[in-house]
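Other chains of the complex are left out, but the ones given are in their true place.
Note that the chains are named A and B in the order they appear, and that numbering of residues resets to 1 at the start of each chain.
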Amino acid sequence: DKPFVLFGGMNVLESRDLALTIAEQYKEVTTKLNIPYVFKASFDKANRSSVHSFRGPGMDEGLKIFEEIKQQFDVPVITDVHEPHQAAPVAEVADVIQLPAFLARQTDLVVAMAKTNAVINVKKPQFLAAHEMRHIINKFLEAGNDKIILCERGSCFGYNNLIVDMLGMDEMKPMAPVIFDATHALQRPGGRSDSADGRRAQAAQLARSGMALGLAGLFIESHPDPDNAKCDGPCALPLDKLEAYLLQMKQLDELVKGFEPLITA
Amino acid sequence: DKPFVLFGGMNVLESRDLALTIAEQYKEVTTKLNIPYVFKASFDKANRSSVHSFRGPGMDEGLKIFEEIKQQFDVPVITDVHEPHQAAPVAEVADVIQLPAFLARQTDLVVAMAKTNAVINVKKPQFLAAHEMRHIINKFLEAGNDKIILCERGSCFGYNNLIVDMLGMDEMKPMAPVIFDATHALQRPGGRSDSADGRRAQAAQLARSGMALGLAGLFIESHPDPDNAKCDGPCALPLDKLEAYLLQMKQLDELVKGFEPLITA
């Protein structure tokens, strides 16, 4: 568990070229910092606020890009699926498949994903308590897959705001490896007229708060030009800050994982 | 808009016989009280807490039961769909098709439902503000369907609790006809070890609070034996209280819809 694993990349596959550029940058930085790395991108944004929002290249083209990235940079890949029929073909390419937060209770999707035998990244829904994640884990176990990762991305706090419950995230650690999605947790849902707003300026602070818990992993999305990203730019880490950001997280992770156990109960 | 329409029935189609019993009771009471009535039941509970939870008879068998109910009682039917491919076949039988709260932002499902040209009942997600429902309506409009109903069923309030924002429900009235799901709003999500708990004893009180706003409709689920219902019994109105309950709601609805307009801005 030392150091953390990084699930990092971009929000949606805006283009093959941009995906390669971003993957290259992550690969270079994580190699330098010696951080285990998995490339993340979405081939389809299936729940954008508006029907006009950019959705991505779709599954078939997306999988081709993932294959190219895997081959060129020798990295595993994580991506999200939205319907049961996508699970098997996606898991042929992706090493980790992700269950989206809003869909985390859809039994058919859970079962289809479990059957691929891939590692599963479960995004914790914004409307569930930590202890309720046990139900979702149990669904995967019943369907024969115990390779579960739990991913925190914030909880609803009133309208149009998320809050990260650090005690809740800590509470999930005995259930499964916990990954902190430190950029989506910056969202202000519904904060713009047709999309979510975000608190990009506080990206490092929130990530530090989470990583201070001593977590299995960190999940982030970056963009070379966040103001012009096609999705979730207000939350994206500027790509040129990646190395400085990860260096902080690695030092923090090493420090807290080196602490002696401290029982205060 | 006077009186309100009732979307009423049962949670999941436990059996054909029980569905017929319940539909008969609703039909009789709503005829007596002169309340426009639509029979509601689900053929599949696709997002239960546990993989062992009862899910229902499935789409094919469910549609047969709906056809029998429509024919026998001469009532329209509403049911929910969970995947895009279900929209068309379900809309051939159901008069109103329902978009589940957790799925309300899945663009493909929205578009598939819109294309059926059926009336759409959109369950308001527990994590959205009233003003954000405009985005979902716009998706339907873009896809060519303007027959939208918005259905309030409570908002996340901390963990394992829902609250109905009466001002928010009122705020949606200029957007579309608003229906109050007054039994699901009684839920305490995650309140039992493997399912939601509920506040059945307060069923009439919560419904009265909502109906006092002067709404287009009321949505309820009943059961002849709530303690042994296969899903959401803790929120189900006991079937033998249906008439007394609806009589209250009708009187309340008539009173508030008869009030003179009162501008306090």
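One rule holds for everything that comes next: contacts are C-beta pairs under 8 Å (C-beta built on N, C-alpha and C of every residue); 3 or more make two chains touch, one makes a residue touch a chain.
This structure is a prediction, so every number in the text was calculated from the model and none was measured.
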With 2 chains placed, the number the full structure-file assembly comprises: 4
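Throughout what follows, only the chains that are shown with their structure count from here on.
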Rotation angle (°) superposing Cα atoms of chain A on chain B, nearest 5: 180
Distance between the centres, which are taken as Cα means, of chain B and chain A, whole angstrom: 34
List of chain A residues in touch with chain B within their complex: 46-52, 55, 82-84, 102-103, 105-108, 110-111, 125-129, 131-132, 135, 138-139, 142-143, 155-156, 159-160, 189-190, 194
